[in-house]
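Mind having a look at this structure? Questions to follow.
Removed: one protein chain of the complex. Kept in place: all other protein chains.
Think of it as A, B and C in the order they're written, each chain with its own count starting at 1.
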Amino acid sequence: MSSTTLAKGITSGLRAAMEKDARVVLLGEDIGKLGGVFRVTEGLQKDFGEDRVIDTPLAEAGIVGTAIGMALRGYRPVVEIQFDGFVYPAFDHIVSQVAKLHSRSLGTVRMPMVIRIPFGGGIGAVEHHSESNETYFAHTAGLRVVACSNPHDAHWMIRQAVESDDPVIFYEPKRRYWDKGEVGEAPDGDLGSARVVREGDDVTLLAYGPMVKTCLQAATAAEEDGRSLEVVDLRSLSPLDTGAVLASARKTGRVVVVHEASTFLGIGAELSAMLTEEAFYELEAPVLRVGGYNVPYPPSRLEEEFLPDLDRVLDAVDRSLAY
Amino acid sequence: MSSTTLAKGITSGLRAAMEKDARVVLLGEDIGKLGGVFRVTEGLQKDFGEDRVIDTPLAEAGIVGTAIGMALRGYRPVVEIQFDGFVYPAFDHIVSQVAKLHSRSLGTVRMPMVIRIPFGGGIGAVEHHSESNETYFAHTAGLRVVACSNPHDAHWMIRQAVESDDPVIFYEPKRRYWDKGEVGEAPDGDLGSARVVREGDDVTLLAYGPMVKTCLQAATAAEEDGRSLEVVDLRSLSPLDTGAVLASARKTGRVVVVHEASTFLGIGAELSAMLTEEAFYELEAPVLRVGGYNVPYPPSRLEEEFLPDLDRVLDAVDRSLAY
Amino acid sequence: MSDNEVAPLETAYGVDHHVTRADAPDRPAQEGGPDMVQLLSPEGERVPHPELDGIVDALSDEALRGLYRDLALVRRFDAEATALQRQGELGLWASLLGQEAAQVGSGRALRRQDYAFPTYREHGVAWCRGVDPVNLLGMFRGVNHGGWDPNEKNFHLYTIIIGAQTLHATGYAMGVQRDGDVGTGDEGRDTAVIAYFGDGATSQGDVSEALVFAGVNNSPVVFFCQNNQWAISEPNEKQTRAPLWHRARGFGFPGIRVDGNDVLAVYAVTKQALDAARTGQGPTFVEAFTYRMGAHTTSDDPTKYRVSAEVEVWKHRDPIERYKRWLTTTGKADADFFDAVDAEADELGGSVRERCLAMPDPEGPEMFRHVYAEEHPVTAREREWFEGYHASFEEEVAR
Partner (left out) sequence: MSDNEVAPLETAYGVDHHVTRADAPDRPAQEGGPDMVQLLSPEGERVPHPELDGIVDALSDEALRGLYRDLALVRRFDAEATALQRQGELGLWASLLGQEAAQVGSGRALRRQDYAFPTYREHGVAWCRGVDPVNLLGMFRGVNHGGWDPNEKNFHLYTIIIGAQTLHATGYAMGVQRDGDVGTGDEGRDTAVIAYFGDGATSQGDVSEALVFAGVNNSPVVFFCQNNQWAISEPNEKQTRAPLWHRARGFGFPGIRVDGNDVLAVYAVTKQALDAARTGQGPTFVEAFTYRMGAHTTSDDPTKYRVSAEVEVWKHRDPIERYKRWLTTTGKADADFFDAVDAEADELGGSVRERCLAMPDPEGPEMFRHVYAEEHPVTAREREWFEGYHASFEEEVAR
């Protein structure tokens, strides 16, 4: 038990994974001496050497493409994408190769690769540094997509991701990197599981990554108004933990999904469709979505208005309760 | 009025657009002498010259990237992506540049670009040649995404797409390329509009591209069982014509969405979420989704089992009516 | 096939190139130019080459006959596959006609521990790697996306996305380096990787990035470009302004052009490059100058874009004829040998045909297998649904 930041939770998770398995290698831009722009890999090159913590040329297709080759040779590569908006040059390798190689090879080839992506807004960054692109990957069969929201999960989920024999897109909520919390002795369930992080009866809030904290704050605020909100941290977006989500939805009958990504075809769309299919008669209100607007991520001076916040979550809760 | 194939409907549409505006240029692999692997650009290089019908190097990022530059110079580039699965190397340019340049430049720059993508399965092709990747683009603000389903629309929609000052991802249902039909004198509404292609009362089928025909067949078959299905050709996926979709949904109270793309975060998810939000009390059944399974597109000998067909559509209709 | 010593590379690769603004593309002559390494003329005469002769001279007559057998069998297999496609047994076929020497020459230069990354046309390399040819048909027949275990054959699956495999090869080579399997001096251990790609592929960013990564890491990988002059309908000059073998220099390692229709030259040049790689001298770019004698694939119609006179010129440079002539005139092989190979080829053709027709179609639920290595609830639920749904039809039919 120790208190640490979300970023350092990942660092220690990576360290543990690297100590346990010599085949774990890290690849990325500036991850060596600099320790990555968010210092997540700080100290790892010093301790594990340049062969295992590889400062690559500046080319994301090259990074993921060579990581595929290393995986074929038996390595377990962990790739760092410097910022969410820089993953697209590697998109082809991720969706056409990483996601498909296991199935294409009839199971003879495995792709135990983790692609770490610091994602989302809220840090006042310039363009391309605040994207929430999880839909692209969650829609792609063959990938697992997860997002951590606190130091404990950050630590354990990265270890689980590295241990998974499937490729995992690992989203890190960059504006929560510096949030502190305890890292417990064991993971909370496996990589595909959601977790109820606050129990409640009136409305269910479904969130992941940076929005979990926002939803918890909303729940606290709502309590003052006598409203009991349940908050579920989805943790995994592909697969969705439909059992956990359904259980909560059935209990409250009202669901609000919250994410930074644009709502149009955001994860909220899938959750709404799935919940309506599975619990048609149990929902008292339509699943409501609170997300980024359907516009390119705006200049940072507008990001507070773009991003879902406590008020917008509570507004949706009100609307849900009005049904 | 003339009867022609869907492919030739596009050819004549492109020809008309090029005759009307000398700034319209075509770029792609093998689109010159060969006329494209589907012969959609057949004869155009001969008539408009190599400067306007450009056989590019084999590099999709290069094609879209240089098309952006040509658009900045005032041209209206129409890019052909040879097959759906080959668009990913250009993904970065499409989502980070094409989609954003107008807004990034505060409106001073326009991106009147069309990216033509033959899409979907059903032609017995090898891997990467049968993808339905519309979710990726429809989720991307700044792009318009449309799909034609018949020769008339093919002709007029490509002309509208070329005339649009916004970037348009133009999906062509490759297995319907050889379907014949009349091309009328004028377009059916503007580029963003859906169209009711068969009226009915019991259940609404929402489809686009190749699945429109499948749904029409299903509606004919259902008629024999005394079921009246309404079929709406969405035509535009971004924006969705919510007015038309809602009108039909309200009329029948039951909706089935059909597409080849995997259902998880497919367009059906958005339609389900939107319809449930907008017409919660009017739906008699949850919006049901019939789509590709959530697996990589299988070897072609399995594609009939992978793709939605008449039976699967009718099965969903039955399930919808059972509510 | 016997192994040889590493010849000094500098001499072979010391050719200089100087691009001026006046530099003209290769076509329409499509001559390899004075820098092209050739050991056998189109007439089947041995062209001396001080640096490479040793590699070829070290081959036993049996090995030399073996190369011929490879060429002939691969061509026969390819013809059978084309026929199978015409008869509707395959959805598509990408013929290697004309490129047999480029593939067999390089494929036979590989050691067992080496690893090859093919495109979709490397049937000759697959043959050299011991892949049962019938397994190459699965993808084209639509019964699978690749019918062999890459790790068993050290031969990756066919890659359709142009150029992607060059990065996979480079990464694999980076893994080889980390395993310490370079420059140990142990013949059975030191490992090289070879990436195959076409002339068109050189335009893809992926290929250039592979050159960057391989150069920077000094990785044991050979970039083997079969310049068959065409990328579907686009001739070479639509892809590059400079000869392709010039490309590598700017990334910090040597490039060389070899006559891709000369099996001996391809063998020698590739072997030298592979040995350079495995001994720690880093990557080499080999441009095998050859020609796609047939259509791009069976779906293609080359009469739309190229003249038959060009094909005629290249017929004269046929890789098998020239090698046969040399084997005959040097007395290394006689009519009996050629007859035996012909017979074996017919047998192979028949067997491939028979086994192709016998290939079972996959079962529907197969598509849900192997999507993930570990249980995935969405896939599991869908498979269940799928099975139930199809079972309901069978019940209906049964009733």
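Here is the rule we go by: a contact is a pair of C-beta atoms (placed from the backbone, for glycine too) under 8 Å apart; a residue touches a chain by one contact, two chains touch by 3 or more.
The structure displayed is predicted, hence computed values, not measured ones.
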Chains still shown that are in contact with the chain withheld from the display: A, B, C
Among A:Pro57, A:Gly74, A:Gly107 or A:Gly184, residue touching the chain not depicted: A:Pro57
Per the touch definition above, residue among B:Val25, B:Val87, B:Val257 or B:Leu314 touching the missing chain: B:Val25
Contact set of chain A toward the excluded chain (per top definition): 29-30, 32-35, 37, 55-59, 61-62, 85-86, 88-89, 124-129, 264, 293-296, 298-303, 305-306, 311-312, 315
Missing-partner contacts on chain B, residue numbers: 25, 51-52, 54, 56-57, 59, 61-62, 65-75, 89, 92-93, 96-97, 100-110, 112, 141-142, 144, 164-166, 192, 238-242
Residues in chain C touching the chain absent from view: 9-10, 16-21, 23, 202-206, 208-209, 212, 215-216, 218, 237-242, 246-255, 276, 281-282
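Throughout what follows, only the chains that are shown with their structure count from here on.
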Farthest chain relative to chain B (centres taken as mean CA coordinates): C
Distance between chain centroids, defined by C-alpha means - chain A, chain B (Å): 30
Inter-centroid spacing, chain C versus chain A (mean Cα positions, whole Å): 41
Geometric centre distance via CA averages, chain C-chain B, whole Å: 37
In chain A, residues with contacts to at least two other chains: 61, 89, 92, 96, 100, 103-104, 141-142, 238
Chain C, residues touching no fewer than two other chains: 144-145, 161, 205-206, 371, 378-379
